[in-house]
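Here the complex is missing one protein chain, while the rest keep their positions.
Letters A and B mark the chains as written, and numbering starts fresh at 1 in each.
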Amino acid sequence: MLMFLARRLMTSVLVVLVSTVVMYVLVDIAIDPLEDLRTDTRPGAEDRIAARTAMLDLDSPVLLRYLDWLSGASRCLIGSCDLGRDWRTGTPTTELLSGAVTTTLQLVTVATLLAIVLGVFVGIVSALRQYSGFDYGLTFVSFVLYSLPTFWVAVLLKQFLAIKFNDFLADPQIAWWFHALVVLGTATVVMAAVGGSAARRLRVFGVAALVSLAVMLYVDLTDFLVTPGLGIVLVGVLGVGMAFGITALSTGLSDRRSLYASLTVAALGVALYYPVLYLWYYVDASWPIVLGLGLLAVLVGLGVGLAWGGPDRWTVARTAALTALPVAGLLFVDRLMSSWDNYVDHGLIRGRPISTASRRTPGFDSGFWLNTLDLFGHLLLPTLTLVLISFASYSRYSRASTLEVLGQDYIRTARAKGLTERTVIMRHAFRNALIPLASIVPVDIITLVGGAVITERIFNWRGMGWLFANYLDQNVIDPIMGYLLVIAILAVVANFVADLFYAVLDPRIRVAA
Amino acid sequence: MTVETPPSGIPEERSENAIELKDVAGLSQGQIIRRRFLRHRGAMAGLAVIALIALLAITSIGVGPVPGWWKHAPSDQNPLVNPQGTPTMGLPTWLGGDGLAFGDAPFGQDELGRDIFARTMQGTQTSLLVMIVVGSVSALLGMAVGALAGFYRGATDQVLMRLTDLIITFPLIVIGAVLGKMVGAAGPFILAVVLGAVSWTTLARLVRAEFLSLREREFVDAARVAGASDFRIIVKHMIPNAMGVVIVNTTLLMAAAVILEASLSYLGFGIQTGTSLGKMISDYEQAFNTRPWLFWWPGLFVIALALSINFVGDGLRDAFDPRQKKIPSARKMARAAGRMARQDAKATS
Partner (left out) sequence: MRLRRIAAATTAVALGAALAACAPPEDENENEGNSDSGAERITVGWNQPFFSYNDDTSNGNATANAILVYLTRSTMNFYDAEQELQTDESFGTYEKISDDPLTVKYTVADDARWSDGTPVDAADLLLAWAAGSGKVNTIEADQVETDDNNVPVLGEGQVYFDSSSAGLPLTETPEISDDNKSMTLTYSEPFADWELQIDGGGVAAHATVMNALDITDPMEAKQTLIDAVMANDATKLGPISSFWNSGFDFKSLPEDESLYLSSGAYVLTEMEDGQYATLEENPEYTGDRPASIPTVTVQWNEDPNAQAQQLANGEIDLVGPQATTDIVEALQNIDGTEVETGVEASYEHVDLVVDNGGPFDPATYGGDAETARTVRQAFLTAYPRQDIIDRLIAPLEEGAETRDSFIVTPGSPTYDEIVGANGSDEYAESDPAAAAALLESVGVSAPTVRIMFAADNVRRENQFEIIKPALEEAGFVVEDARNVDWGSKLGDGTYDAAFFAWQSTSTGVTESQATYYTGGLNNLTGYTDPAMDALWDELSVTTDEDRQVELQTQIDQMLYDNAYGLPLFQFPSVAAWNSERLEGVEPAPLSPTIFHGYWNWSLVD
């Protein structure tokens, strides 16, 4: 294993080195730092060209300049990076990158997480219902998403999801036909996704329609859009729902211990509802605290599961922990929602929470909860733009790999053994279908970072993609190389992680030392 | 490489395929594929749309010196037919319009009176050109690299695959931007060749995997025993067997190429002279609220092109690679499984 890691590290370094050489040469050919001086006929033009040539060392062969750049870059290893500078303003590349990297990561992380969760879920469901209306509909939708030019969609999103939606928030009157549309639409989609016999479909349709009608009514009657909030009752209802759902997927409802453990966790969530509100009242929240509490919730879940014990106590513990996280999430979301009207009424927001440009509201700093909402308001559109695209590819991938897995002999064997469909799908099909995905996700993140070039430009986020496009435009090589270096390292790491995942998840693959 | 992916085997016949097998009995492989493809409704629709769009784009304004049937050329400046250049195309009355009409400027005009229909058609021609050139260049390169790497293995494989890794390191749009900045002024054809030269990597990997398994097959040995040269074995015996992968992936790549070209134009690193759909969108982004036809038409054509190619690609994949099919009927099997499960449940309770 150690040998493998060492060899892998060496090849990675080599890939980064060679790719930076190649890109340095390519970028050097593509840009022309003397563009504005080249055909200068004013007196003294030669001097100006000579001065800039000397400053940028353009006379020496490109490879020498690369070595020069490399010697600066290699000092990153000892903690004092010198990635050159933007010679037009003298700003060091490292300074340009430091802010940009966080910006881009923020954007890409959220988008990736959302896309994976949604894409995998929808993809698997559509594979299970292959050639159903749901499947065809999804195929069509994902192809449409594939075919949308980002920049074209972004303009529309700004208009309809930000401006129009904010307008709507000012006076949230939902027309009856919209209610009807949503109710019928949701019911149809759920029915198509669940499938089954005609009677079952009808039943599912009815239940889904009733539930969505209830939700719509709740939203309408409580003015949810203006003053959202879950309240202890909804936290309880949703928590219990989650406990049932997660247990059903994880161990099956017949495993009573797991069910009781999850329900205990949900009940604890309800019990802690007010104490947690108190906590936030006295403690200034911050991300470390929030994440720490999330971790604590998982540990508590494990503890509850172990306390319920039984012969397979760790399975129970896992289910309980899996339930604890979303229940804790509910408490977090509820607290966040309770700040919503403070946010919307804030003098800088003035009832228009969804923003069309930039990373945050200038000068907005009103504590953790409002700042988080502000962040979400600004993240929404760019994230959505990125998600639209990678959602399509994840759903296609997971559909394909699920189909492939479902055709395997071990699935047939599992069914023949008389395992329930849930066990077959969750235990055998689902996990194996995830294997190829695990190797795709890290690589896909690179593509997403690339896609951020356009998204950042449209939404005026000064991230890495913006940096790259901007400096390519201005013929300044050092910041471009800084960007490419970060991307190359990211790509190498991503590929490495993908291989590791693969090795861990698929026992057929062994790491050859 | 220290981590090997399992070779993607040739699908074994399964008993579930019995019906399908009966269906195709007596047909050659090519006939089966063609049949499956022709039965794929999405692919057929996609193919029809592409054919229509191509026909429209080429015949309406003509190609090069050959004039088309449409009365306006893309750069002609005509007087505005409607104030502001609103489209003259009318919806039929039953759709709430003023009666079906095309008029002189069906897609509207820009402020110079240039005909948006003609310009969209010109942009579509550019997109089609980019699509085809990128597709062919990357198919050729991908096949060559994948075939050599998979056939010779060893050092050749190492070198070629490391080269592939190198290109995959960067997102296509980033390399595309650098190359576009380099050659964008040279026109769409050169740009497409260059883009094709960096987008063959996925294909090469797939072809290589295919070749790794094909070269162990008997027909290759047979050819070798018969004294065929390496070149002949690769070209005559192995490539035809790997054609499925090539065709499917090239199609998907072509769809991506349309979007890539549009995106590069939007960033300003794409085609700089002439018209492309991406450039039209980015030029008239401002107009989308006030003169929406300037923004929507090129956008719709980009989407229509990419969408229909994606569907064709999907159909091709289903035709070449029936592994993902749960034939004969998914529902039937699910139902059977459900029945069994219920019986099981009854038996245990």
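Simple rule for what comes next: contacts are C-beta pairs under 8 Å (C-beta built on N, C-alpha and C of every residue); 3 or more make two chains touch, one makes a residue touch a chain.
The structure presented is a predicted model; accordingly, all values stated were derived computationally and were not measured.
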Practice problem: Check the options A:Phe140, A:Tyr278, A:Trp314 or A:Tyr410 and report the residue that touches the missing chain. | Solution: A:Tyr278
Quiz item: Which residue, B:Gly62, B:Gly187 or B:Gly268, contacts the hidden chain when the whole complex is considered?
Solution: B:Gly268
Quiz item: So which of B:Ser75, B:Gln158 or B:Ser229 would be touching the chain we can't see?
Solution: B:Ser75
Quiz item: Touching the left-out chain: which of A:Ala162, A:Leu230 or A:Ala317?
Solution: A:Ala162
Quiz item: If you put the missing chain back, which residues of chain A would it touch?
Solution: 35-42, 44-45, 51-52, 55, 87-91, 99, 155, 158-159, 162-163, 166, 260, 264, 267-268, 270-275, 277-278, 280-281, 284, 304, 307-309, 338-339, 342, 346-352, 354-359, 361-367, 369-371, 458, 460, 462, 473
Quiz item: In the whole complex, what residues of chain B lie against the chain that is missing from view?
Solution: 75, 77, 84, 110-114, 268, 272-273, 283-291
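Rule of thumb we're sticking to: only the chains that are shown with their structure count from here on.
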Quiz item: What does chain A use to touch chain B in their complex?
Solution: 4, 7-8, 15-16, 18-19, 22-23, 26-27, 29-31, 128-132, 139-140, 143-144, 146-152, 155-156, 159, 195-197, 400, 403-404, 406-407, 415, 418, 420-421, 443, 446-447, 449-451, 453-454, 457, 468-469, 472-473, 480, 484, 487-488, 491-492, 495, 499, 502-503, 508-509, 511-513
Quiz prompt | Residues of chain B defined as touching chain A within the complex | solution = 2-6, 14, 42, 162, 165-166, 168-175, 177-179, 181-182, 255, 259, 262-263, 266-269, 278, 281-282, 285, 288-289, 295, 299, 302-303, 305-307, 310-311, 314, 323-326, 329-331, 334-335, 337-338, 340-341, 344-345
